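First the structure, then my questions, so here it is.
One protein chain omitted, others in place.
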Amino acid sequence: MEKTRISELAWPEYAQRVRDGAMVLIPVGALEQHGPHMSMNPDVLLPTAISERVAANIGGLVAPALVYGYKSQQQSGGGNHLPGTTSLDGNTMINVVRDVLRELARHGVRRVTLVNGHYENSMFLTEGVDLAIRELGWSGVHDFRCVILSYWDFIDETTIRAIYADDFPGWAVEHGGVLETSLMLHLHPHLVNMDLVEDHPPAEFPPYDHFPVKPELTPASGCLSSARRATAEYGELLLRVAVEGISTALGTAFDPAT
Amino acid sequence: MEKTRISELAWPEYAQRVRDGAMVLIPVGALEQHGPHMSMNPDVLLPTAISERVAANIGGLVAPALVYGYKSQQQSGGGNHLPGTTSLDGNTMINVVRDVLRELARHGVRRVTLVNGHYENSMFLTEGVDLAIRELGWSGVHDFRCVILSYWDFIDETTIRAIYADDFPGWAVEHGGVLETSLMLHLHPHLVNMDLVEDHPPAEFPPYDHFPVKPELTPASGCLSSARRATAEYGELLLRVAVEGISTALGTAFDPAT
Amino acid sequence: MEKTRISELAWPEYAQRVRDGAMVLIPVGALEQHGPHMSMNPDVLLPTAISERVAANIGGLVAPALVYGYKSQQQSGGGNHLPGTTSLDGNTMINVVRDVLRELARHGVRRVTLVNGHYENSMFLTEGVDLAIRELGWSGVHDFRCVILSYWDFIDETTIRAIYADDFPGWAVEHGGVLETSLMLHLHPHLVNMDLVEDHPPAEFPPYDHFPVKPELTPASGCLSSARRATAEYGELLLRVAVEGISTALGTAFDPAT
Amino acid sequence: MEKTRISELAWPEYAQRVRDGAMVLIPVGALEQHGPHMSMNPDVLLPTAISERVAANIGGLVAPALVYGYKSQQQSGGGNHLPGTTSLDGNTMINVVRDVLRELARHGVRRVTLVNGHYENSMFLTEGVDLAIRELGWSGVHDFRCVILSYWDFIDETTIRAIYADDFPGWAVEHGGVLETSLMLHLHPHLVNMDLVEDHPPAEFPPYDHFPVKPELTPASGCLSSARRATAEYGELLLRVAVEGISTALGTAFDPAT
Amino acid sequence: MEKTRISELAWPEYAQRVRDGAMVLIPVGALEQHGPHMSMNPDVLLPTAISERVAANIGGLVAPALVYGYKSQQQSGGGNHLPGTTSLDGNTMINVVRDVLRELARHGVRRVTLVNGHYENSMFLTEGVDLAIRELGWSGVHDFRCVILSYWDFIDETTIRAIYADDFPGWAVEHGGVLETSLMLHLHPHLVNMDLVEDHPPAEFPPYDHFPVKPELTPASGCLSSARRATAEYGELLLRVAVEGISTALGTAFDPAT
Partner (left out) sequence: MEKTRISELAWPEYAQRVRDGAMVLIPVGALEQHGPHMSMNPDVLLPTAISERVAANIGGLVAPALVYGYKSQQQSGGGNHLPGTTSLDGNTMINVVRDVLRELARHGVRRVTLVNGHYENSMFLTEGVDLAIRELGWSGVHDFRCVILSYWDFIDETTIRAIYADDFPGWAVEHGGVLETSLMLHLHPHLVNMDLVEDHPPAEFPPYDHFPVKPELTPASGCLSSARRATAEYGELLLRVAVEGISTALGTAFDPAT
């Protein structure tokens, strides 16, 4: 199997792969607490694992992950007041994305996919991509294309039903819950301790955000729903569904005919 | 009835209201195409109308709306490539929010609500608020509180069912659709021409974003769902539900006991 | 009469107007105290009113006003320490102008006029325009033209004499004075209460600026000269002179032969 | 006579002078064309000469001049399209001022005067000072005071009349004219060649600014009025008047009782 | 042995370690070509390996590495024009460092060491640290301490002589040379292919930098000196010396008595 990690290629290999038209995937995550039962890196490890499998499927390359992300929000990640969560300012995040894309384009890369594993990153990725495309246009590069996706958006209804039956709480509160924990159990079981899962109902929030956060609205675990039902088998299923879905979708997304 | 618009107060009136503890609402919108049947200002006019009614209910003040917003995204607003849509860079938007909040705090205001009418603004409002609170902390102001909300999050299931029956397409594609058009028909009927509504099924998008946008994915109208069923009566209902919901929620949000 | 407000057009109307070569006027103001006798929005309402009349005269369009401006200075606006005055940092103001011009140019607009109603904005408008023209050049747009004007610069000597006789204090201290108050009395009389005008001689300042401001140098009213002699009739005259002067000037300014 | 130039002091001398409460003057200029008869540095040399004399009078210190300024504007400096004129972006200028003031405050300086010699700098100096004072406040420094002045504002009516009789064209068009040329003839005669003065009436401009500039509006010389009547004697007079005026004014400006 | 990787801790473990006063090391590297014989990640992997061993020695923690660094310079890294090298703008790099330090300080961390593996990062780390300390001061945190080091500065003369005898070319041209290759052979032998080492004399450069780079000054390999003599044994030695030197030095650096 061809290597996929850019960082592990020597430059002549990379240069050849780029000349051959390789697409580049960039996992984008965060250093963020995910409850007492799990390490703080699932938002990095999960999109990295998915990116590497997708790259293997479609002949792509994986750039080093962005391991620090935008500030955790209470209704999607528990809040940025929690210990361990280590985030960038919005403008810093935007500029990191812009800079990395600008460099890849300088190498000759023309198709990049940002594989997001941290909900709060999305709009800053969007702005970073927009600025990169603007600057590339100034440099005379007009055929650079970029996809932004979040891997959970590729988990289909059938899979959700298979895992959650009727109790799917929505991705919004899946922070440190069944989805992430199952994937971690499958991929990095030594970073999960199911004995420490705190079983509680999904967090409930009002239809607005209050700043500074009211810490009492986040469950004491830091998770927004319980991971009790997570299993490595679910993780394997979720991984397969995500990888297949993304592999297929990128074929369409970057189809030159579209 | 007490005046609510800050811009229409003389400064001694404003100063007194602030000393009395008035909360300030800031409508945040965009200049964005909303289809051939409607003006480009619903994202400003609707949160403004709601803010003024909420302010009247709870004794608040309304600051001048932020009338330019963040870039329209294809899956929520049709895309920023469309004519008329006039947007700010992410960092500009962040800094506008930060600056205005910093000034309100200087006046003595301690409770502000950003009433959002343009989906894409949300995360940039969040960052602007975060930076403002950080700077205010540096200035020794530690009791400044801010709520960010989007008015459609206060439309309850009952109302949705009353209007859409079983066909609610989700807020995601409600750009230029029944919600906004009904509200505009009720509030600013001269800015809507129902004869020009293009009736088409809700736009369908893949589970990722591609940049630059593929224009063919946005319906030619620029709307993401059809406004054909919009009526002024629905608008009246939606307005009432939003205003009541927000008025109540802000009482809780800013309850000193929380 | 053709519509002039961009925000009230549907996008196909706007797109057509731009294709037809319409010039765009952007009123630029501030949220700034203007004395106990007047609302805090004259710097927005006056250039807006003028812009709309000029647009009607010459077939132009009016973009939504920039309603927050640069920090009030003591010798021209009383100072930014005063309650109600709500200002942007210089760099924020610059970037807002740059962004909006960039977007208008993307639509195809090639002639824009910034109609300023707040003295302190001028140099930041200049820089915003300079940055926009620079970036547009990078994008291959080399025919974008922009005029910056302040409406009071179009009040001629005859009009000044008709209103002030020999007592014209200079525009520098006309903050909240006869000019603005007369225009507001004509255009928005419900936002003026002449009973609350504080009659005092024009403020006198040393030939330098001291920071932080010495508050005692600003009259307690916040105005820099007395509005006592303001009348709606003067306002009507001033409006007519400004509108005529600007309408004529823009014909010359944008004459393709120059 | 005590030394005045900070750059020529050894640090223990400087530290002592700061402990003794010395005020610091910072000349602020530009590298800007000033016509075919004069070097491009009058905006630096003139405020520097004035600052040193004022410092000698009042026991102050002079920091190295800011030798690059904001972009030359057509109606005050001929325009930034002219060869030789070398300017900073607005935000760069703002940050230079902020940084230098922050450093002086760190040394213990509490009173600074920016002595401006380039009209276009003014508002960017203002913003730089505002940001510096804001940051110093965050650092717990609340007694930092700053004066911004332009030296020509200290030329009184008597002097104007003595030099220009009834032909004073206004400072606005005094770019490369009698004021600057006379001062340079007095202070740096080898940098002036009166044989190359181009005698033309003062430039006339419309009451607005057009961007990009229309080069034909600037006299071919680059000056906005004629320096033909400039003399070293006038320069001596102007220098004396400015130095005396500023020396006196700063006593008042920084009077602890105000 | 205690865990050292922050990313692999659950938040309660991390919070406890921080309360116990743990020092945090942040490896800082780059994605940069290192010749045809080696992967592009030694600047990340080497300081990471060193940081983890130092952390194990002294009870510290290791934060996720900064994997993108400042632009490669020709005389230290071959130049930023080379394929694969993927760098951040200076200001982006500064802000990433500032943001991460600010967050660690929010968690309660008070001692951080930046372990640099990419020469060009140094001054941007310095500025990032300076800005972080400034902002922390504004937040009332005055006891935050930070060390910046580059691991090769801990290779002593004895070790240099043991490895290079009399042919030490200086760290300046050790890009992709014996130092880095030996360390990689010891730590990650599968990422090195000694058969592809190009043997050439150390690059020679003039005593200045020319921009844009003259590509012919960089050896075709992209390395600045030959790795031919690299061995895993040297790598083991270098690692031990660096780890011991840094472990000892940090004891002194953070000695509360200093």
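To keep things simple, chains are lettered A, B, C, D and E as they appear, and every chain counts its residues starting from 1.
Here is the rule we use: contacts are C-beta pairs under 8 Å (C-beta built on N, C-alpha and C of every residue); 3 or more make two chains touch, one makes a residue touch a chain.
Computed from a predicted structure; not experimentally measured.
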item	value
Visible chains that the absent chain touches, using the contact criterion stated earlier	A, C, D, E
Sole residue of E:Trp11, E:Tyr68 or E:Phe154 that reaches the chain not shown, by the stated touch rule	E:Phe154
Option from D:Thr4, D:Ser51, D:Gln73 or D:Ser87 whose C-beta touches the chain left out	D:Ser87
Options D:Ala56, D:Val141, D:Ile160 or D:Leu191, residue touching the unrepresented chain	D:Leu191
From E:Leu82, E:Val129, E:Val173 or E:Val192, residue that would touch the chain that is not displayed	E:Val129
Subunit E residues that touch the omitted chain in the full complex	70-71, 73, 80, 89-91, 94, 120, 122-124, 126-127, 129-131, 133, 145-149, 153-154, 206-212, 214, 245, 249, 252-253, 258
Residues in subunit A touching the chain absent from view	135, 138-139
Residues of subunit D in contact with the chain not shown	6-12, 14-15, 18, 31, 33-41, 44, 63-65, 67-68, 82-89, 91-92, 95-96, 99-100, 103-104, 107-108, 191, 193, 196, 222
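Following the convention adopted for this analysis, only the chains that are shown with their structure count from here on.
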item	value
Set of chains whose contacts include both subunit B and subunit A	C, E
Farthest-lying chain, centroid of Cα atoms versus that of subunit E	C
Copies subunit C and subunit D touch via same or different residues, half shared test	same
Centre-to-centre distance between subunit E and subunit B (centres being mean Cα positions), rounded to whole Å	47
Geometric centre distance via CA averages, subunit E-subunit C, whole Å	54
In subunit D, residues with contacts to at least two other chains	138
Chain contact graph, described as a line, ring, star, complete graph or other shape	other
Which pairs of chains touch, using the document's own definition	A-B, A-C, A-E, B-C, B-D, B-E, C-D, D-E
